[in-house]
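With one protein chain removed, the remaining protein chains of the complex are shown where they sit.
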């Protein structure tokens, strides 16, 4: 049985694990105050070209979204995102748990654009009774999106400008940032990402770590007393080193980019296999998640040979499924996949 | 200057005020334990044909929606409603403040139907990862809706049945219940309403009271220790008599129905005036709220003679506006309106 | 049966009711934007000697405490008060419902002092791990306190100074403000109150209104977009006039002071009666609430003649009970009380 079910089916990238092992017996202070957190933060700030950035490590994606969004929004604000945005659809109401509404606009292939933001804001501020409505206080986008698509630099620039024109900050969910930046289609760098938002996070869990996301406040805007705010959301790890050491490894010698690049290469190979076999793609994804339309008959046939993710029903006899690659994808797996399609 | 801006532009119906005045110096116990709350509850239970119902008085509509929804939902559940539902669009995030998500399905003229509920629930339960999503735990509908439309008995029966088939309760927001029940188009009674939901509220604020909504739990399902749950939401009035006395008046000698009937009559006259003058209606509303498409030029012309509510832009030169009637609408106002249209 | 159970056993003061009646048929805009809210706010600002104050009307005390505290505190802050403070003990967790902790220090006769605040703050900031604790962000005091006691001007000045020295704001709960200001022992005016806090509220419910509290932000510090913040807490009344008209009456021709003065007079007479009959006082209260130690036998004897409030057990055979006066207390009631003690 091989698996393309997700990008979190294996443990840590060997170099990450090696760093954990090597530092395991060192005595380090707790709660993110250790030297590895510091070192990792420095490397991330350098990678962002943003020396004044503030970096904070958290354990998982939903947690990060909840912490960032609910500490940055004002009481009466909500977060604006695509209807397919992860915070809207697949976090079991984590934003609402923190008291804030998720406001949605229709996405196209998982993406929103400046025009959509403007339309929403104009309607909102044009409404006489908008003081009885939830103010849009932040734009949330994911890079890559939940559908594997990415934003161009021009799109990000327009979104950033438009959001700020309406007093909204921009938060980029980079759960799979490595795959977005290393996509053959990407025209942005991590420096661009840092520049074109107010806060983003560098995904670790889905990009080679056992767990961990690095939140980067890029505009000297980390909420005051962020530690107690994190703590009261249950999100402060005692052994912060677990996060610091992993990100220190991920940002040493270009490992994070290497992981992204490798998975993208494998994804391209995977796409080619599906294409050669005549399968249709549900969406044209330039990153590590591929969405393929398959007949339910075929799926039944391969179910004991490979695992993948159910995405949605496409027709009465067809289903959209997701195949994801990662640093752990092997050529053997791809070859075997070819034989069973 | 006359006003059709809303159904809450005047104080209390004279008979309500009279009852407040008459009982003003009586010594009564606090927090809803007084004899008028008891009497009003009895009369409402009788009007519902539901002797086992439990009645609780709250001060306003948004408060009532928050209290009812957040005390009846389980932790992991959200409330399902039309995208135009009041709890979704116009309560500044009151449901989210209580930690719960509002899930929406497209409404038609403010209404949803059993098929829409089924479609949502099937998609939800059919999704492999629905444990990462917000469970639909309650269906919220308003009667009449935010667009003045009403549900037929058959529609309510289907919604109730479908909701329960998917483990959802049904909550009917009756902020304007009097106008819904007395609509010439209505085929339901208050008994039907009580039977076809798990909880509903009898709107007072918009139907003749100074403030107040009567929540009716119709299936012996009032949450245990409801008083502290209400109190901690800041919704327990010390002088509960203010609510009890008003509802006691509203449910004496058929006043509540009379108020509804009168406003509906006036709304029909108002519709006739607009129709005769050649205006188009945005929606065909059989209740006390009328939505008319007017040119911005015309609106500017009448702006210093009559107040109404902005609803939404219809085109570059036209706007949808709302004219509402109530117990306080006079024939003189209607006549004057005719002269300025 | 006579009643001294509380200061909210009667309806509205006749002059308040009269104003409601007189204005009942006027057409007024909703949500606190009407002319009576405006007029009442002006009169309150004048009474406070604080023309730049911002006034907002809410319906009840617990609601007001929740709205004010949770909109003024930062995410990581809690509110500091006496262990007997209303927000700590008797609001069913309304502050916690809004996500904030109530931090307590021991009170003496319901009061706290600057030294207690300093001790708490020094311990907090002196603790190496205070970033893992709830920051004290606001001092809450009630005037009069839950035990009927009041603060002197000197005490308030010290509290205000000390709170600000530690970055805390001061919130004065004036649910019974009229009785505090008119106490024979008071050396503060409403102007002093306004000056010596950041926000306070003028209690209506317990001082002659049917409902209503007037929040006064005295330092140009009303939270931005307060309306949606109020709305999402379910606390925005559609017919805001109900509150505006009542406060307009309360602040016309000195009615608010008159109500306070009258109740204080009656309380002094009541005290005299109890003293003459040889009863002991649990506390020396200079306001309208009196706490008397009575034998359980005596209580059983008078239980069908007078109502009062249970306060707490004093000994196996004695209980502390509360007798409260108000504008509605009559000489006849006091005379009758004398005969049954």
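Assorted remarks:
The chains carry the letters A, B and C, assigned in the order they are written, with residues numbered from 1 in each.
What we mean here is this: a residue touches a chain if its C-beta (ideal position, glycine included) is under 8 Å from a C-beta of that chain, and two chains touch if they have at least 3 such contacts.
The structure displayed is predicted, hence computed values, not measured ones.
Residue C:76 is the one among C:8, C:76 or C:171 that touches the chain missing from this view. Considering the whole complex, the residue from A:8, A:310 or A:336 that touches the absent chain is A:8.
Within the whole complex, the absent chain has one touching residue among A:118, A:153, A:185 or A:231, and that is A:231. Touching residues on chain C toward the chain that is not drawn are 76, 78, 89-93, 96-97, 99-102, 126-129, 131-134, 309-310, 312-313.
Although one chain is not displayed, its contacts with chain B can still be listed: residues 31, 70-71, 74-76, 99, 131-135, 223-225, 227-229, 231-232, 236.
In the full complex, chain A makes contact with the omitted chain through residues 1-3, 5-6, 8-12, 14, 17, 20-21, 23-30, 59-67, 91-94, 96-97, 205-206, 210-211, 227-229, 231-239, 241-242, 307, 328.
Here, only the chains that are shown with their structure count from here on.
Centre to centre, using the average C-alpha position, chain A and chain C are separated by 49 Å.
Annotation: 33 Å between the Cα-based centres of chain B and chain C. Chain A and chain B have centres, each the mean of its CA atoms, that are 41 Å apart. The set of chain C residues touching two or more other chains comprises 227-229, 231-232, 236.
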